[in-house]
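For this view, one protein chain was removed and the others were kept in their places.
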């Protein structure tokens, strides 16, 4: 079981308030992703849950039990670090067995569990190697293996994929998701990559400057962003924003349109806004156009990959009227 | 400088470097060869370089006269003992400074090092009197204690610089894995810092072995180390050059060999990690 509750958690380093006041309720078995720009406090929040940092005020509860003052070793959580943090002087086998040894488990049982973890993660043939003899992806698996053998109440992942190359990252993303489906253990995953957040999470916590901007399912965040920050952060390429008179037409301080919510035409006058193609990124499946819209500035537009555009082409855009996001002066969604 | 030097330049520099190096080494070399000469040959004029009659008699004489083995054993006990004791005290302290630093950590380190600046003579008399009253004079454990205190700042400083290079992530991973402080230090930190701990150990054994103030002032017969052993030969009367050389060679040989094998590891330690 692994429900995690944060009650008015505050973290300050001296005068600097990293996390002003956060309350969260993470249910048992959930896959929750903390996402936000660097410096938003997401890693600090994870370390507070882990017990590697202590709260300045507020409480952290694990399965209803207050663990605010418990050291990390006694919280029964497992963590996968960005650097993997494998023990360089131990073989893969000993790395995975370490938490079990610390738990004073009988050797026979340790062996069984290590074998099992190694099989699950395809590490069988590397068990006697040292971490430095492994590739990045293999090290990642060892770190995960070390986490799963001890059957923790919850897994904490601190940007675990950021040191891997793009192809491997997609693979590991899937593997971690599958692992979650298989284990059904609570997982908290920190990343700055909103694609990882969208694809993996049951629910996402969007953090900015130590505050929770929104906590909800990926589609919730995409469809009903609570504010301009979330709207801009979730979705790729990012949402286009327009201020001023054009926004006032929609009775808002600013409006936002996602690149995929435009109708595009090359016929003169066949659109609300006109503009000139600046750069066309043709990915094959999609084409992203960076359009200099007359009077409104640069916008990104997604269109299908079959049409070709060149620099200087004149285009006409119509935002989908049902998918225009409206924000007030404070940036809150209307 | 240019690595594309011509062969002539290389030969020139090589000859010069060897000449200077041999000049620096000549006192040691001279001691080595003299130790195997007879007394008559040792002071012969003009001198011979290699011994004409090779003899080991000097070594036997030195052992018979001053009991080299006992002094060497004391040296080993004091230098290794004080270093190990120092490590036991220093490892937790260095762990604290490297992984839980506060604003005062650097001040504490500087203060510790500054205790090294205190001239030994300034505190010789009280230490001498305290040792006399506690019956620690001329004892191996008394000397070991002093040597530990003298070298503790260096041991802490060296370990601190080595520990600082270990990513704190790995210690945190151990904590997450359920390791208490003892396990974290014994099973994770120490094995990872083995190279650093080894060179700390080496340098401090050497420093303690060669320490020649407290060993001479606080010991006489029983607990005398090799520095005291050799100081007993300071008046040449009754002892000639060959035997003196043999005694000298015996006193320095163990640490000379240790130093040769470990000189690369020693550099960082010698500068407290300030030059890598």
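A and B label the chains in the order they appear, each numbered from 1.
The working rule: a contact is a pair of C-beta atoms (placed from the backbone, for glycine too) under 8 Å apart; a residue touches a chain by one contact, two chains touch by 3 or more.
Keep in mind that, in the parts below, contacts and distances are computed from a predicted model.
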Legend entry - Per UniProt record, name of the chain withheld from view ["Membrane protein", "Sugar ABC transporter permease", "Tryptophan synthase beta chain" or "Protein phnJ"]: "Sugar ABC transporter permease"
Inset, instruction - Among B:60, B:120 or B:134, choose the residue that contacts the chain missing from this document, as touch is defined above. - result: B:120
Inset, instruction - For chain B, enumerate the residues touching the unshown chain of the complex. - result: 1-3, 5, 9-10, 13-14, 16-18, 20-22, 24-28, 30-31, 34, 42-43, 45-47, 89-90, 92-93, 95-97, 99-100, 102, 106, 108-110, 112, 114-130, 149, 152-153, 156, 168, 181, 206, 209-210, 212-213, 216-217, 226-227, 230-231, 233-234, 236, 241, 244-245, 248, 251-252, 255-256, 258-260, 263, 266-267, 270-272, 274-276
Legend entry - Contacts of chain A with the absent chain, listed as residue ranges: 51-54, 69, 71
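Rule of thumb we're sticking to: only the chains that are shown with their structure count from here on.
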Legend entry - chain A and chain B: spacing of chain centres that average the CA atoms, whole Å: 54
Legend entry - Contacting residues of chain A [partner chain B, same complex]: 50-52, 71-74, 77-79, 81-83, 85-90, 98-99, 102-103, 146, 150, 156
Legend entry - chain B to chain A touching residues, read off their complex: 167, 169-170, 172-180, 183, 187-188, 191-192, 194
